[in-house]
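Removed: one protein chain of the complex. Kept in place: all other protein chains.
Take a look at subunit A:
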Amino acid sequence: MNIKQLLNESMPHDLTFSEREKQQVRETVFAKTPATFIRILPLAAVLLVSLVGYLLYSSYSDSQPAEVTWHEEIIIPNTFETSLNRSVFVPANKEVIYSKEDGLYSFSPEIDQVEKLVSTQTPMAQYSFAVNENWLVWEDFVNEAYTLNVLNRQTGVTNVIVSFNPLGRLLLEGNQIFYFNSSEEKMLYETMNLNSGNIKTIHEQKDAQADSLREAIGDGKAVVVEKLEKLTTFYIYDTLSGDLVQKSQGTYPSIHNMYINNERVYMDFATDEGRLELAYLDIQTGTISTIETPEYSFSTVHGNHVALSVTEEWGAETDDVELFTLEGNTVKPLTTFPDVKDRLVTPQFFEDGILRMVEENYSDGGPTLHLVKP
């Protein structure tokens, strides 16, 4: 049997692109194409609409607009959007770390130089690496075994831990990683000190029926979320001592995208239809609050800055990144956000409040990485 036949065996036999689906595409693109009468709207009407829009926008904006203090555009040669979407900015070294199919790379905008940090055996490392100025950690699959690879970036020494295959994401803060290590016997959240190799159990999921929803690390804290039937429980630990510092329970929608910043655990609550609502858990009090925002599909928060992939309306097919300041439990647009030509995707704040975004470009010079410091 040849490969095409084997591949075909795994494919549903009646999977075709039907006339009904084609018609739906035609209707969608027709709806997106501006109708003729709109194209020839009198100039005065256009100006009037623009003026009203401007006035509405002005009334919504702060009279003293917040500033973007730093903005850098980077095009990394021969690098595609999928690599940039997972890239990490390391402020201490002013470098962008990104992955390609054959290894992990560093790009320094100041000297416009690419350096290959490590070669990897499988593309798996692209999806599972964590990095800061001192450490680069990635998973790989070598000689039929999963490995965890730990590069000390100060000494250049790589330590390979064989048969290590944590579930979920590798999370790195300072000198330790945080991960979910599950076997048939136990489901444990652990930290590993990368200097000593010591492993500490932070949290054990004791009820096998519970769903482990998310985990995050930051500000010396680790948060684990479990859901049993309709009850969601947040466990927050001090990663150094392992002490439980907060526990909060409630009935919440499903949770997407969780991160710790400024003594808060930020998350996106999601309805069954996928509609998102930005929320945070106050680590001191254990209370959860929601933040009023425009419709969005992705969020990232640092300090009092919020970046959202804003959709024009619920269910819209596309989104674009916009930056806001957090004022109480509402957000206000940052009026000086850089104007870029194409759509921005995958906003992510890093240490020092640097925001990374990727400007999509399918055919013209490749995607552009934008680094912004509000």
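Definition applied: contacts are C-beta pairs under 8 Å (C-beta built on N, C-alpha and C of every residue); 3 or more make two chains touch, one makes a residue touch a chain; residues count from 1.
To be clear about the criterion, contacts and distances are computed from a predicted model.
For the omitted chain of this complex, the UniProt record lists the protein as "RNA polymerase subunit sigma", which is one of "Fumarate reductase", "ABC transporter domain-containing protein", "RNA polymerase subunit sigma" or "TonB-dependent receptor". Taking the complete complex into account, A:F298 is the one of A:W135, A:Y266 or A:F298 that touches the chain left out. Of the options A:R153, A:H256, A:K332 or A:K373, the residue whose C-beta touches the omitted chain is A:H256.
If you put the missing chain back, the residues of subunit A touching it would be 1-4, 6-12, 15-17, 21-22, 24-26, 28-29, 32-33, 80-82, 85-86, 101-102, 122-124, 126-128, 139, 141, 146, 165, 167-168, 182-184, 187, 211-214, 254-257, 268, 270, 274, 298, 317, 362-364.
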